[in-house]
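One chain of protein is taken out of this complex; the other chains stay put.
For clarity, chains are labelled A, B and C in written order, and residue numbers in each chain start from 1.
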Amino acid sequence: MTEMVNEQNEKDVFVRAYTAMVLSRTFDKKIVMAQRQGRIGFYTPSIGQEATQVGLSMALDHDDVIFQYYRDVALMIHRGVPIEVILDQIMGNAEDESKGRQMPSHYTAKKYNFMSVQSPVATNLPLAVGAAYALRYQKKNTVVVATFGDGSTSTPDFHAAMNLAAVFNLPVIFLCENNGWAISLPTEKQTKVEISEKAAAYGMKGIKVDGNNFIETYKATMEAVERARSGKGPTLIDAISFRMGAHSTSDDPSKYRSQTVEEGSEKDPITVAEEQLKSLGYLNDSLIAKIKEESTKMVNDKFDIQEKIPAPVPSTMFDDVYAEKNWIIKEEEDDIL
Amino acid sequence: MTEMVNEQNEKDVFVRAYTAMVLSRTFDKKIVMAQRQGRIGFYTPSIGQEATQVGLSMALDHDDVIFQYYRDVALMIHRGVPIEVILDQIMGNAEDESKGRQMPSHYTAKKYNFMSVQSPVATNLPLAVGAAYALRYQKKNTVVVATFGDGSTSTPDFHAAMNLAAVFNLPVIFLCENNGWAISLPTEKQTKVEISEKAAAYGMKGIKVDGNNFIETYKATMEAVERARSGKGPTLIDAISFRMGAHSTSDDPSKYRSQTVEEGSEKDPITVAEEQLKSLGYLNDSLIAKIKEESTKMVNDKFDIQEKIPAPVPSTMFDDVYAEKNWIIKEEEDDIL
Amino acid sequence: MSTMNMVQALNSTLDHIMSGDNSVILLGEDIGKDGGVFRVTEGLQAKYGEERVIDTPLVELGIVGMSVGMSLMGVKAIPEIQFQDFIYTAFDQIINQMAKMRYRSGGGFTLPMVLRTPYGGGIKGGLYHSQSGEAYFAHTAGLVVVTPSNPYDAKGLLISSVESPDPVIFLEPKRLYRAAKIEVPDEDYRVKIGEAARPMEGDDLTIITYGAMVPTVLNTVKKNNLNADVLDLRTLLPMDVNAIISSAKKTGRVVIVHEAPRTLGMGAEISALISERAIEYLYAPILRVTGPDIPFPYRLEDYYMPGEARIMKAVKRVMEFR
Partner (left out) sequence: MSTMNMVQALNSTLDHIMSGDNSVILLGEDIGKDGGVFRVTEGLQAKYGEERVIDTPLVELGIVGMSVGMSLMGVKAIPEIQFQDFIYTAFDQIINQMAKMRYRSGGGFTLPMVLRTPYGGGIKGGLYHSQSGEAYFAHTAGLVVVTPSNPYDAKGLLISSVESPDPVIFLEPKRLYRAAKIEVPDEDYRVKIGEAARPMEGDDLTIITYGAMVPTVLNTVKKNNLNADVLDLRTLLPMDVNAIISSAKKTGRVVIVHEAPRTLGMGAEISALISERAIEYLYAPILRVTGPDIPFPYRLEDYYMPGEARIMKAVKRVMEFR
């Protein structure tokens, strides 16, 4: 979708957005649980950032290219990536697009124009800039998006990418999923200014938006998308939310923070969405219950199915280092297998 | 000198500043000529940046620590580094503080609290931040200065250093010697905004100053020094001048720019200083001629003397990799010598 | 004496060093309140304050660069890089500042700093939480590179590293962080930099290894009743050439085991040192059992890590070679 929703389809669009948020939330909780049960190895939950991610996704076309980060399950779901694809990655099974090579949460979904997630944070940003340069050169009217966290604004790659995007006036959107924390460091200790203000240092438009509100995020992103498509250059969006969960399943936030946002509280983006959609008359309690129920069933069912997929066969680990195996890898494969 | 000059000594102070500028200019021209004659290997002239550097130096105490860059001859001269020390480095001779190891223009002058110049630009900036942290921790009331060019603001290290200095509220001054060019790239293509505006992205004070005017630069730096010493944190100073010479003796600016500033023109910082000091009644034409003459004689004489100092003895090249040579280096030394 | 795992040994040693020397400052991501993602710095910020145990913003090159600057001013900086995989964002600071400061300043400026970082596989970390980049550092003149394989050496090497006048890269094999508890003396002691350990002595062959592979090698040797000289290098730059060469001369058969990729891994240098100095003593090729030259895979990590089977295959080849 590239233009603001009109009245006829607004209901569908918003309900679909809400459904994606719920599905993502359900998925998150399932995976965190599964990790505790030893059924998967690791996970970085999206909980609390669903509205940011869905709001972003709503503003994008299929052809737009996304350099996402490790916490973007709601974004992937809303964009149509099947739950199975996400599960396969998390399980690192034989059907995983990256062939079980990456740690959980490091997704790739080429068909949906999701690039491949790396761990070193923000190093996707210069790639997004290069991709935008190439796409403009090829006269495509696509937008490139990079997502990242608040902590990532301190990195070298953030600076490089922001400056290059501005200097070359490229169609890129830098969407900062500002969840208030970088593992144990609160954003106030990461930087002394609002992240949206950093845009000015590059001559770029900066927007601060309530990332708990999917409609607001959608609107802000639309503005950025329009700027990008009309050749007016890049935008930095600072979408403020809260990391409701742990940094990852390896993390214990009680060690470093007392502040929490409870599920269902008024700061929960899903609660915010429910209130908005109820007051617009698009949702009611029974519909909500139904959506949640279906999500739960779907996630549980798919988890059980995907869990049965075996690990990739060992020989696959020697593929794709190069287009063709060199003699070194062939020899090592022979030795190991 | 840590307080603004008062009326009694203003004349001395300003004339000393002017003298340093002239000496630096004379030195520069001598070295560029010597390079053409094959008497030295390489050089990055300061020409055009003398007022910036001297204005900075005037505001600093001996104990303040400077992480300078490769174009800071006027800064070193004003701070009292003997011409011999600078010549020894450029010649890489046996008396060079870095023992002939570094390319010309990569100075070290420990006694004067000048750190050692590296080539990768701006990578001195994080060091300055760490030094400031350490000095504050040690309860010293010193200020740390890092100098760098306009091109260097695009680097990872600039970003890292600016943010860290601001977050830790450290007594550092980032002095950008904005000479309009980074080799062949004009500042407008380096970044879309004024460099002083970049400070705001870190919550830091940013000052733009006429770097062709040593008095203005001095005042701006004093402001930054006072801020630093009183615990109010770092400052970015954008001192605007013009690179009147080539980037280095290996560079041919006619390939990429038509714009020039001629020596003696009204944009030459030395001309500016002469006019200022004449109108203050501190200088007249015959004094100026005398200063220039003495500079020329001094530079020529010292060059001839230092040029006779031989290269370091070969065995020195194996020293100082570590506190003590390890077996590898001992063995290699034995093999080579 | 206390019984400790490696994390505990490192933690108590850091505590001890900090309590005895005010000039020591730790810095890194999540090392303060959180105590480090592996808990190596647990409790130290509470004890020594935020000024000495600094939770930094997310910028490795800043962490290393600040540490260099601190060290120049007489502070002993002990930075932590959360995972060695991320150290490359600070690589220029390491190669061009940390390793070259003493040299380029003619010996005037020195950097007695210790950069700690967990490395290696074995914790299901995939491509970016499993790397063994030691060879990048060991190829870099100006650095000292060490890696302990047990809590005892961890303490002794850490004390030596902090006392070293040269900048040290202190690589912590994260797979061993909690792998074993052993007795660690309460008092100070040093494991000398540049000195390998010989945890087993034997005459038939030499197995040279370090870090996380040491227990794997020792178990293999025991289980298979090999009469092997096992060297645990402990220091990777400069390596203990005497220990390597004298053992190679004694046994004439050498197998090198490490987890990092083979090509230009430590094994290459060890092999080259031996064939330069002791080739006439050898009865067999010098073999390397290493991680393959591929990025580190997540799900199949067990195939990546050298284990008993691969070690024994190499051992048999060198023993049976004629």
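Keep this in mind: a residue touches a chain if its C-beta (ideal position, glycine included) is under 8 Å from a C-beta of that chain, and two chains touch if they have at least 3 such contacts.
If you're wondering where the values come from, they're calculated on a predicted model, not measured in any experiment.
Novice: Taking the entire complex into account, which one of B:Q102, B:N124 or B:N178 touches the absent chain?
Specialist: For the chain that is not drawn, the touching residue is B:Q102.
Novice: Touching the absent chain in the whole complex: find that residue among B:T44, B:T147 or B:Q190.
Specialist: B:Q190
Novice: Would you indicate which residue among C:I182, C:M200, C:A268 or C:M319 is in contact with the undisplayed chain?
Specialist: Looking across C:I182, C:M200, C:A268 or C:M319, the contact with the absent chain belongs to C:A268.
Novice: On chain B, what residues meet the omitted chain?
Specialist: Counting over the whole complex, chain B touches the hidden chain at residues 41-42, 92-93, 100-103, 106, 118-121, 123, 151-152, 154-157, 182-185, 189-191, 250-251, 255-256, 311-312, 314, 316-318, 321, 328-329, 332-333, 335-337.
Novice: List the residues of chain C that touch the chain left out of this view.
Specialist: Touching the missing chain: residues 85-86, 88-89, 91-92, 94-96, 99-100, 103-104, 127-128, 135-136, 138-139, 141-142, 237, 261, 263-269, 271-272, 274-277, 279-280, 282, 284-288, 292-295.
Novice: In the full complex, which residues of chain A touch the absent chain?
Specialist: Contact residues on chain A toward the absent chain are 65, 67, 96-99, 101-102, 106, 108, 110, 115-116, 118-120, 123, 125-135, 137-138, 156-157, 159-161, 163-164, 167, 319-323, 326-329.
We adopt the following convention: only the chains that are shown with their structure count from here on.
Novice: Give me the residues of chain C that touch two or more other chains.
Specialist: In chain C, 57, 59, 61-62, 89 touch at least two other chains.
Novice: Going through chain A residue by residue, note those that touch at least 2 other chains and give them in order.
Specialist: Only 154, 156-157, 189-191 qualify.
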